[in-house]
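With one protein chain removed, the remaining protein chains of the complex are shown where they sit.
Labels run A, B and C following the written order; every chain starts at residue 1.
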């Protein structure tokens, strides 16, 4: 039988704490899960440094990827199957794109990408199209299949309906991570009636739409998203750990550039330091490897690298205050000057960070195009943009909220050295 | 104020998915959590290789240790406080012992300890009594305090009541891990009414006892334990990953002994290979470091080490059959001979493993002394051993169940080389 | 010992599906629960006719009253105890008011009170102050105690802090019913982190306030409330059953007024029909008694009473359309005329009903005084009204939403009698 249609003799199930069971019947999916590129996601945490704030958040991207796959599977097999607007040929494409949508993620992506100017979406494409086990399987389905999958994940596919299953304001990706991250952190936000939402999803030419009767479940989902962003994803303590991470990578790169001789050579980072993005090197870089370096680098001679690594490994994080440099430009300059005087390099030890979120938005011409609105399917088959029907969504629609923080090592501002007066000044400005 | 009595200005809470919140008010506890030895538990998974079977089981021992602390805190603060049989002086001792009971665990303890003849309980003692941040804090409470804590954890303390809170057939350790492991794996076993059990616990001279009215909750707990053992802890796929791990460590040690030149030197393992158990070296060895070696060793020249590492990293596990070598001695020898003929070293590729559990037992003179029975406190203040009151517990009491498996790489038994006939013979014996 | 301070020898616990356990240690509370007036709440459903929409919603006001008591108990015993702003003398007052706040509710209160012009709060007062078992117990505490309890429930007490525990925009009453009604209906709304809210409640002179750190939990609570109102409490099918109930009572009263001879005499209703509100008669009227009458009245000769009863008993409900008579006055008149022509009395068979809710509001001078705002307690001890801090609450604050429905028996609009043309006209106007 054609490879794309082959089924496992006996369905395989993964016990999943969020969706109870993840069901696999397609040989293609089973084979993809077994590839080393996909197994690698076990070594990358879904929420990066969040486990340093919420100790339960130790779950991996492997976990989440299976979850997204399962949600899409339920949509296409239990809800879309048999509907005239749904092309059954798109089934396997949807499942593969769901499973692989995060396959290019690296360790602690946020900081990593920021420092090295990388983009995990690029790596996803390279994994799907390059010389990998994943590519071999997808090619076996059809020579054009890897390209199709990559286009869906990259949102350049003409098949907008399938794209919207994976990336839209109400997609399987978000529905999985909100629930999963709530489950593992243990927060009481993040709950909404996904079963209901799935049941009222309908395929339309350009995107998935939601039957009007499911509006309240969608409102709940949007509120969950809002709460999870501010309670979990943008938690200032998590960001403090991100700040450390970013500064460690930054310092290591800088030292390498300057020709510093590492006791523990950053072999795994060479190609990235040199801005050569070699897929095989990238794939070797997982969180275990990063943590290995952070640990051994505690013994490096460079005091900044070693201090930052020690802080990260032992969770000795920076403290923070509310601070918006744009509004308090002078104060910021003054602080930088004082830090230098105190012998604490502000480049690494006085770090501004902001987070910003838009809980939901309708389409605004000329802006980020991904913000496709959520459409309700009315009884008369008309489509109405969600915020026109929902008072609550209307109330928060397009309202961006931003949060500004300044991070610094409070413990280093208290000693009794000759610099005690400078430090006193700093503390007085920081009001700590 | 005395250090041992100091309270945090504002209670700290950890969001915990199992107990909802972990509450810390004592400065001593807060300080212990901040030590690097305790933070290190974040880098050691609670269930070792189980995440390769149940993908949710990625939680760390840090997680569990906080949980055990919280359970003991609830017992001593909410249930025991004010009872005449409870000495309030034992409160801090109980909390510290609970928090630190697993602090000596290494990465993938089971395999690690088996191969290197180590015992994590020894390391726990060394961490508590040696030159560590943990020891400094405990000593600040009282010069004798570290020793007291170590004795409770080591079960040599004369304070049997406190010992029984941490290690008995119904202790805080088991109550936490059953629930926690069920939560993270997502299995539906592992649930019992802990709130009820805590409420009916009573302090008695030699141990914690359970008021008779809580008997059914205890029955449920024992059944949970039974199910978790067979469904999760002894899962044959998890054991297959353990087998790989054990054989990797075994091989590395062997290569080192023979003077093999590693491309990636096992620096972190030297003292252990040499059977010098240096605490500072041990503390550097966490799962990230182990996984780093497994990953780089895929590129070692030694084909066995490299193959086993590749298998572990990519989750290419051995298959298994039911097999008890004690009963089928001849078949086992024959298999070993055939494996050798086929060029597959049976030392590493034909591995027998068994698991065995006793769900509950009453005291049997002359046997393992830790098996203290669970006592019910009857209305007339008499103590009765649980299995005399509970039909269900009586039915399973002392019934040991054992499971025997033989592991091997099924994929290597199928090629079409000149050895195909030998492999066919092997497959026929293994009935695969 | 003084009666007000007496404790049960052994704490009593009620297993509660929402709060897990309800704990009773005070003899006064135990005695109040045992009174016949309180036990009567077992025969009155918390959500009236909602069980005809959500079949799980069969829980009684007894259930809810214990829940409110338990929440207040946790606030005063676990959070307020020991705080200087909390007067421990108010403890028993708070517990009794919580337990008894709904004791005057009658069967299907909403319809019942509407038809007979009653007010359950009046009856609550009569039960607390009149010749009842409840009164006897409260008087035993202190001669003035019944009055104090009644004033707290009636919101006329000078002790505004205690009043706010039971009736404010974030009180124990709402926190219990949202969670309880969500639990029994099975909807996924209604969840919020009550444990967190309780922990951050602080007593202040005029009301309970919430520490700023709990703001997000409060936002979640307000959203839950919003969703529960529209998804459960104002569900149009539930209101359809309410419409039937109201019309049955209306008809029975009317028939009684006209001197109709009932086959099954409405003995239990006489005093109410005659607008004599006799406490002892009121207390006999529970849902079982009402359902008894509805059942036997199916056999009454009056066709309207018998038809409405049959419909209620067998859940043969009216259908509905969106309709606002204020906007479509002419259409409404036309419908009434056509119903009359068709021989279907519009008084009983063409019923307009509207529901309206305000999810949260801050204080608006000169309006309903009960809408006390929720105050956040900032770090600097300042109080800030919630909507000034919370974007989401600000967005929905003061936004009233109203829903208009017209109810009618669709089944009677389809027959083939001589009136078929009139009925066709009706159907065309109703667009059914």
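FYI, a contact is a pair of C-beta atoms (placed from the backbone, for glycine too) under 8 Å apart; a residue touches a chain by one contact, two chains touch by 3 or more.
Since the model is a prediction, treat every value here as computed from it, not as a measurement.
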Residue of C:129, C:198 or C:289 in touch with the missing chain, whole complex considered: C:289
Selected from C:39, C:274, C:402 or C:421 as touching the chain missing from the view: C:39
Absent-chain contact - pick from B:147, B:340, B:401 or B:419: B:401
Hidden partner interface residues of chain B, rising order: 187-189, 191-193, 196, 216-217, 219-220, 223, 226-227, 230-231, 391-392, 395-396, 399, 401
Positions on chain C contacted by the hidden chain, ascending: 14-18, 20, 34, 36, 39, 42-43, 51-52, 54-56, 58-60, 62-63, 66, 183-187, 284, 286-289, 291-292, 295, 313-316
Interface with the undisplayed chain - residues on chain A: 13, 20-21, 195, 199
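Everything that follows uses one rule, which is that only the chains that are shown with their structure count from here on.
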Chain nearest the global centroid, as defined over all protein CA atoms shown: A
Remotest chain, chain A as reference, centres from CA atoms: C
Whole-Å gap between the CA centroids of chain A and chain C: 45
Chain A and chain B: spacing of chain centres that average the CA atoms, whole Å: 32
Where chain B and chain C are represented by their mean Cα positions, the distance between them in whole Å: 52
Touching two or more other chains - residue numbers and ranges from chain C: none
